[in-house]
Structure formats: structure tokens, C-alpha cells
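Take this structure, written in C-alpha cells, and hold onto it; I'll ask about it next.
The complex appears here without one of its protein chains, the remainder shown in place.
For chain A:
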Amino acid sequence: MSDTIIQFRNVSKHFGPLKVLDEVDLEIHKGEVVVLVGPSGSGKSTLLRCINGLEQITGGDLIVNGMSVLGGNKIMREIRQEAGMVFQQFNLFPQMTALQNVAFGPQQVRGLSRSEARALAKELLAKVGLAEKANHEPAELSGGQQQRVAIARALAIKPKVMLFDEPTSALDPELKQEVLNVMRNLAAEGMTMVVVTHEMGFAKQVGTRLIFMEHGKIAVDGTPRDVIDNPPNDRMKDFLQHV
């Protein structure tokens, strides 16, 4: 039990009258790589964004690394430092170089000195294979490179969990792999990850758990190999045929 890092307790999320998460119970443990799939609008992004408070839950409770997302602003910022997020659209800060993007967080929220933050940023950029792009601005980088910088930026806060919302969906096929490789290495290091993706190959190879969402509920929860090879229901079978 003590290795639980994220716990959804009967979590609901409404947008006005629209119920997007419907009394979700879910426990994620340290070291798991949870792959989240499901049809468009089923609530995958919302589930992910509730974890780091980009969306506020409207029912139940959600505990991240021992802290409730209902605990107020200060707690929320602490949760965000434990749960790094990578977005589909990268969202790099355009006025900063790759290095500055990565160094910004540790300096601002972890209290590192400028030189410590830069050293850490260099190390992380090397880790994602972009040491030589440190002084380039986002506009000068390919999508795959931008997304790897974004991963380094999230890692720089030293999170315990990484949340990925369709990290390769905006990328050309030939650029997807370089991002997936970085994610694969991260998983191999034991990072806990929650990944919304349509990459079933990645899910099978890297995922330790696969969750299929439907209408704001968890419809299927199993090991990727089992679930993908033997879809437990027709809708999931149907879904897999279309990704």
C-alpha cells in the first residue's frame, strides 16, 4: 500500500452539466507505466489533468504522493512538482532557449542557483540527446526535438511521476520514435508514468498496465499484452482496430 503514488477515490469531473469523469476509482503504484487509451472525448486528458490540478475535480478525492488535490494552492504547487506533465503541443516557452526552458523550473520552484539550474539543464538535455541544441530557441527545433526539450523541462523539477498527454500525436511518423525512445529509457529507469497515447506498440513494449476509458469510466484495466491480444469487450476490440 505504501507504494501508492496516485489514488483516485470516487473522482468525478463535470464541465457544467457534462459529466466527463464518472466516479473513477484508480490506484497507481510507484514504477508503473500506465497507458491510457479510449475514444475521443472519453475523458483521458481530463483524468490526467486532474492529477496535476489543471482541472479541478468536482467530486470525490484525489491523492498524489500523499497530498490531496483539494488541499489548496500551496499543496497544489507541491503536487505539480511531483507530477511533471508533457503536452501534445509541447508548449515550450518561445522566448527562451532550450537550456533556459529546462533551467527555468528548477531555478524558480526548486530554489537552485542559476549555475546549478544550468548544469542540471545541460545534463537533462544530454539525456534526451539534445546537448548540442542547448542554445537554440524552440522555433529553430523540429517537433520531435521540441518535445524532447519539453520532457527534459518536466524532468528538471525532479518529479516522482510523469504525465504524458498524447506526446507524439502532433509529430510526423519519423519523429515519433525519437520521443518514444526517450520515454522508453525513462520507464527503464523506473520512472512512474501515466501516458495517453495511440501507440499500441509502445503500450505493449513499455506499458505495465493498460486502461481503456469510455464515457468517463474505466472500462478495462489489465496488462497491455492481455488486453491488446484479447480485448475483453467488443467496444475495445473495435477501438483497437481503429488506432
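By definition in this document, a contact is a pair of C-beta atoms (placed from the backbone, for glycine too) under 8 Å apart; a residue touches a chain by one contact, two chains touch by 3 or more; residues count from 1.
Convention: contacts and distances are computed from a predicted model.
Trainee: Write down which listed name, "Multifunctional fusion protein", "tRNA (5-methylaminomethyl-2-thiouridylate)-methyltransferase", "NADH-quinone oxidoreductase subunit NuoF" or "Glutamine ABC transporter permease GlnP", is the UniProt protein name of the chain that is not shown.
Mentor: Hidden chain identified via UniProt as "Glutamine ABC transporter permease GlnP".
Trainee: For the chain not shown, which residue from A:105, A:144 or A:231 touches it across the whole complex?
Mentor: Residue touching the absent chain, from the options given: A:105.
Trainee: Given the contact definition stated above, which residue among A:81, A:97 or A:168 touches the chain not shown here?
Mentor: Only one of A:81, A:97 or A:168 touches the chain omitted from view, namely A:81.
Trainee: In the full complex, which bits of chain A touch the chain not displayed? Write them out.
Mentor: Those residues of chain A that touch the unshown chain are 52-54, 73, 77-78, 80-81, 84-85, 87, 89, 91-95, 104-105, 108-109, 150, 153-154, 156-157.
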